[in-house]
Every structure is written in structure tokens, then in C-alpha cells.
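All protein chains of the complex are present and in place, except for one that has been dropped.
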Amino acid sequence: MSANSSTDRRRPQQSRASAWAGRIIAGLVIVFFVLFFVVPIIWLLIAPTKDGRELLLSQPFAVGGWEQFAENWDSLVSYQGGLIWTWLGNSAFYSLAALVLTLVISVPAGYAMALTEFRGRRALLSLTLVVMLIPSTALVLPIFLELSAVKLIGSPLSVILPFSFFPFGVYLTYIYFSTTISRDLLNAARIDGAGEFRVFAQVAMPLATPVVALVGFFSFVANWNNYFLPYVMVPGRKAPVQVGLAEMLSNVPQFNPTNVASTMISLPTLALATIVSVAPVLFIFLFSQRFLVSGMTAGGTKE
Amino acid sequence: MSSQHRRQPTRTTRLLAATASLAVAGLLAGCAGGSTEVNSDYGFVTAEQDPSSTITVWADASRQPSVEAFEAANPDIKVELVVDDGSAGGSATFQTKISLADQAGEGWPDVVFSTQNNDASWASKETNGVQAFAAPLNKGFLEDDFLDGFTPGALDPLTVDGTIYGLRNDLAPVLFWYNKPLLDEFGYTVPTTWEEYQELSDKLAAKHPGYFLGSVGDSFAGTYVYYWSGEAPIFTLDGDTFSSDVTDPNSVKVTELLDHMVDNGTLIQDSVFSGEFVANADKLVGIPGPAWYAGALFQNTESVNAQPGQWGTSAPLYWDGEDKVTGNVGGGTWFASSHSKNLDAVKTFMEFITSDEAAAGSGGLPAYASAADAWLAKQAESGFFDGDFEGSVSTAASSVWDGWGFPNFSVETAYAKVIVPALAAGKSIADVAEEWQTEMENEAQVAGYKVG
Partner (left out) sequence: MSNNTELAAAPVGVRQPAGARRRTRKPDSAQARIGAIFSSGYALFLLVFGIIPAVYAVYLAFTKNNAFAGVDNFIKIFSDFRFLPAVGHVAIYVGVWVFSLIILVVLLAVIVHAVRVRWLSTSVRFLFYIPGALAGASSVMLWLFVLDPSVSPVSFLLHALGNDSFVDTVRVDQLPFVLAIIAFWTGAGGWIVIMYGALNNISTDVMEAARIDGAGPVATAWYIQIPLLRKWISYMSIMSLAAGTQLFVEPRVLSQASKGVVPADYSLNQLAFLYAFKQSDFNGSAAISLVLLVVALGLSAFFVFRGGLFERE
């Protein structure tokens, strides 16, 4: 690392100025994008404090009143006798059950494809990619037929099982294992006499916390937000909250004008329902961020 | 390669073959059919009946009180209500789920409610070898006496080639609403014809700018309220042939009326549910619109929020010297499944839900005449609306123009796609009328209709 003395002298001034310029630009970029992502959310958070009329007529960021919020909340929880809670419970059940199953089948598979050699490895990888590229519209009917043939339509399994097929997660795991764990590490364990399963469980898994958290989280969110599959498989009281929201939408005059009837939901109540439906996902993200992004800085990979 | 590796592909292949054959067997099982003889009592092929089985009803949240009323009045019939979105807003829930059930050969409900009234167009047809979902009702299943009790014209959207495939839940005929104090203040009378409506618009534009007479921003308004009421044949169906004629004299009259009023500012382009409309509701002098404007606009605190006696109703507008017909904006429908295993219970349900005063109409104007009369009397009791509420609504309900078609696609999509953006860009409807007609014809072709 021989450094030219003249460039050394030049560098400190240059780098200080450009470093500051760089920081300002970076700061501006961050501020711009924070606003970009957050402004509509702020609007959404303020919406339930107004009534339908105010929502249309007042300033977007003007806050309504607590009384109005209480009214909207009341409207939401009394809809169909507290159906919102049933929906949330269903969502939680389906997403969590699928999450567990997803992790059980995906993490070992990703490990296997990244760090072991077996016949069909490449085939699995390519097939996974191909399947991920197939428009889901094409898969709905065959999956419906399969589940109907085993009489599962309408039962929770009809959503949990398809949810657990999460090729995106398998690929994440594959990429993670193939970029962060080296074979030398595993071979060291093998030389020490560890069986293959031990190598996986005691060497690879402890280092896999980030990807397990990532796959678990994304699986949970994808399942929580999935609309069409539960819409077709588990309608009515077994529906998750996304399907429920669409049902509530059909009672808002703005969206369903030609059939305005006895049950009317106002837009602010719908906004509140939307917030309630996304809150669990955000809470989980908030508390699991640490695990999601921690890298594997503990060496063991180099030299 | 070693023998170990040769084993694996065989194992995998066997697994693949086993699962594949299981899947194929499963798929084929769904295609197994039962008896194929038409049941002479009913006029369609019936499934094996089980009079004690639970009937499954798919309906939206607004029908729940009516369904509960049925359960209370018929405790011996077991009903399982699955609440969905009622096929609202283009979701086509009904058609989507029945498509899947047809493919699987099972999973049909016994009764379905739909907020759309053109579902009979597909539900009356056999698809891919599976019997049409909607059970024909006038071939022996329901009595003619009962079916005759519906307001004339109510069952038109559900009648295909003379066979009635469903029952109408409620009607939404177009009548004329007016703001009494404003009309009195300005010294005008309630218009009775479209020509008078246009004259009124000119007077307002000249002497009271800012006051308006309706909106063309909603796809349901332009099409159902104006073109249908104006007897314009822009959306007609004859058997399997669809036709749309924007050059017909009536169509041209409506187009010119709308363009004229958009030009002079008495028709706004904002939806009746938009902030603009709500903010200027006190400048609305009159508006042709469906019966449900009562609850959605005038009595709604978040919309027009009228005072008692401020708004009134009068008979629908018509072209001077022509038939006194009107349009219709919505109204839900009930269908009975031809695959049902408990047709007796379904019959009781269908009759109750459409004609019993406690349940019929589910908050709107019932389609069954006797229930409608009772509902109207009750509404008129409150005296909220000026004028002859009962009379106007009844007249409107029984004079819906029967020249409108109910194919398996909505008239609103072409209007929203072509007319709304054109108006927003400053063009007139006349400018894009041809394009509009072509769009509707294209949609018809894609939906499988011949264009004539």
C-alpha cells in the first residue's frame, strides 16, 4: 500500500469537501424518498379521524376529531358483529401455519441446493425459476381442481398448503447459503467426523438466522396479503382480512353505487379497516428488523 | 456414475408418475356425471334430492337481515349463509366461483345473490358440458301465479328466450328529483319532458350560472339514467346478436342533450360521490336518477343531506310525444342452483326472500308488486319527500323500457373507457360516439355475441 506523498497531502482536503457534498446529496435523496413512501401513509392515518364528507372536502392533512374516530371505529367493529376480528384471526392462523411449513420445507431445500451436490439439483433450480415465472392466473384452476379432488375446498388446509409452496423463499435461502457459507467451513466439520445432518444443524443453521427470518417474514407477508387464493378457497367467515376488506368495499357507495342498500360503510371506516389489516405486518417488521438485516460478519469464510 | 445415482432418477420418476396419475384421476373424477334425464316436474336435470340437507346461500352483507328473517320464519329449514361481496364493482365473484365449481364438478351453492342484473346471460347457458347453473323457474319449479306477482318488467333482465332464470330482488327505476325551494325561488316548474329539462338548463345557464342539473361523470349515470331513459338503442340484445346504434334518432337526441348541457355547465363531470358534487349540492336544482338516490344522496348526511320537504319526486322524463319510458340503475337478483339437492327448501327461500314484506327489497324498492306497495306506503308515511313519492316511483317502476339488453358484459366499461376521458379532455360525446359504439361491439364479440 505505497502511497504517493503528494496525493496524500491532496487527499484530505479533497475528501473532506467531497465527503460533505456526498453526505448532503445522500441526505437529500433519503429525505425525498422518505417523503415519497410516507406521505400517502400519513394521509391514510389521518383519514379515520374525519367523516365521509370531511374526507372529500377538507385539506388532505387536516386532522378531524377524536369523536369522529370513535364513530368510525364503532362502525368497523360492529360490522357483521365484529367480523373484522374473525378475519384477522383467520389471517393470522393461515399465515403462521403456512410460515412454519414453509420454513420446514424451504430452508433445508435451499441449503441442499446451495451446498450439496445431488442429482436433480440443477433441475430443481431451473424448475423453481420457471414456476415462479408462470402467471398465477394459469395455476388457479389446476390447484382448485387438485384440492377439490381431495375434498379440501373450504378447509384451512386449502390455503395453508398452497401458501407453503414458496419458491421465492427457497431461492432466497439458496442465494444466501451459496454466498455466505463456504464449503471449507462445512468440510472442516465433516473432517471432524460430523454427519451430514449435524453439519446442517450445528454449523449451517446457527449462521442462517438472517435468512430464516427473511424467508419467514416474507412468507408471512405474502400469505397475509394474498387475495385471490383465499377468495376462491375459503369465503365467508373463514376468509382472511384481505378478502374481508374487499367485501367491506362492496358496501361503500362510491364503489358500488348501483346497489346501495341497508349496510353502508363510509370511506373513513374503510380507511380504518385498511390500517387495522396492515398493522400486524408492520408490527412484526418493526420487531424483527434486527434479525432480517443482520449480516454474517463473523468470519469463518475467508482464509 | 455409480449405481446409487441410477436409483434416484427411477425413484423420482416413479413418484412423478404416481402423483400425475393421482392428479389425472382426481380431475377425471370431477367430470363424472349423474342422471341426464330432464325432470319433468321442474324442466331441468335435477340432482338427487335430500329434503333435510342444509341449503347454502351466497349473498352480501346487505342481504343478511333478509336471510335472517327467513330463518326466523322457517326454523325447520337449515340455511348456511356465506357472506361475500355480492359480485359488486366488477369483481364477478358469482361467475368466477361458478366457473371453478363447474370445472370441478362440485361446490355449487343452492342460492346465490348478485348485485349485477346481467348474470342470467351466462348462468342460463351450458358451459363445457356442465348444465347451466341457473335453474329455470317458470318450467314448473315456481308457480306462474307467484311469478306474475312481480312488477311488470322486473324479470326482464332474467328472462332468456322466454325462460325465467332468476328472481329480481329490488328495482331501481329512474325518476326525476327536484329541489323545491330552489325551483320556487327561481320561479321555474318541474320539467316533465327531456325538452323541458334542456330548456331549464338554458335558463339556469343564462340567469343562474353555477346551478346545475346532474352529472355525467358516473358511468351508470350517462348510460342508464340518460340513454336508457331516453329510449336510445345503444345496448340491445336479440338472442345472440348484439347491436348498438349511436346514429339512431333517439341516441342522437340524448347525445345532443348531454353535449348541450355539458357545454352550458348544467351537467358536471364529477361523480355524484365526489367532493365537487357534495360541496356544490346546494346548487343542484334537479336531477334524473334512480330511486335509491333517496338513501344514497338525499337522506345521506355525508352527501346532499337534504331537509325534509326540500327535495321532491316526479314522474320520469320522456321525449315529448314519445313513449313514457324510463331507465333502471341496478337492482339485485337471486338465482337458484340447478344442482341443488334440496329444491323444496330453495323454492321456499326464493319465494320468501322476494315477496315477504319483512325481507323483500332488503332496504330498497322490492321487485314484487305487493311488497313494493307496502314499502312505498311506509316510505311515504315519513313525508320526507315533496310531491307524490309513491306515485312517481310506481310509475317509474312499471315503465322501464324493455328495449335494453343484458349481455354478459357491462355497458359501463365502454362508457368509462371512451366517454369519460373524452369529456375530461374537452371533447364532446358526439365526437367519440362512433368510437364508443365500436368499443361496445368489440366487447360483444369477445364475449361471444354476434354483432348486428
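For reference, chains read A and B in written order, and residue numbers begin at 1 within each chain.
As a working rule, a contact is a pair of C-beta atoms (placed from the backbone, for glycine too) under 8 Å apart; a residue touches a chain by one contact, two chains touch by 3 or more.
Computed from a predicted structure; not experimentally measured.
**Student:** In the complete assembly, which of A:V77, A:L96 or A:V281 touches the absent chain?
**Tutor:** Looking across A:V77, A:L96 or A:V281, the contact with the absent chain belongs to A:V281.
**Student:** Have a look at B:S201, B:S219 or B:N300 and name the one touching the chain we're not showing.
**Tutor:** Of these options, the touching residue for the absent chain is B:S219.
**Student:** Looking at A:L44, A:V77 or A:L157, which makes contact with the chain not pictured?
**Tutor:** The single option touching the absent chain is A:L44.
**Student:** Which subunit A residues would touch the chain omitted from the figure, given the whole complex?
**Tutor:** On the subunit A side, contact with the omitted chain comes from 1, 3, 11, 15, 18-19, 22, 26, 29-30, 33-34, 36-44, 47, 55-56, 60-61, 104-106, 108-109, 111-114, 116-122, 124-143, 145-146, 161-162, 164-165, 167-168, 170-172, 175, 178-180, 182-183, 187, 190-191, 195-197, 200, 210, 214, 218, 221, 225, 227, 242-243, 245-246, 249, 252, 254-255, 267, 270-271, 274, 277-278, 281-282, 285-286, 289-290, 292-297, 299, 301-302.
**Student:** In the full complex, which residues of subunit B touch the absent chain?
**Tutor:** 2, 4-5, 8, 15-16, 19-20, 23, 27, 89-90, 92, 95-96, 99, 102-103, 122, 127-129, 218-219, 269-271, 274-276, 408-410, 412-413, 415-417, 420-421, 424-425, 442, 445-448
Assume only the chains that are shown with their structure count from here on.
**Student:** What residues of subunit A sit close enough to touch subunit B in their complex?
**Tutor:** 51-53, 56-57, 79-80, 118-120, 140-141, 144-146, 148-150, 153, 231-232, 235-237, 246-247, 249-251, 253-263, 266
**Student:** Within their complex, state which residues of subunit B touch subunit A.
**Tutor:** Its residues touching subunit A are 5, 8-9, 12, 23, 25-27, 29-30, 58, 60-65, 81-86, 88-89, 91, 93, 96-97, 100, 103-107, 115, 170, 172, 218, 220, 271-275, 278-279, 290, 292, 295-296, 300-303, 305, 329-332, 362-364.
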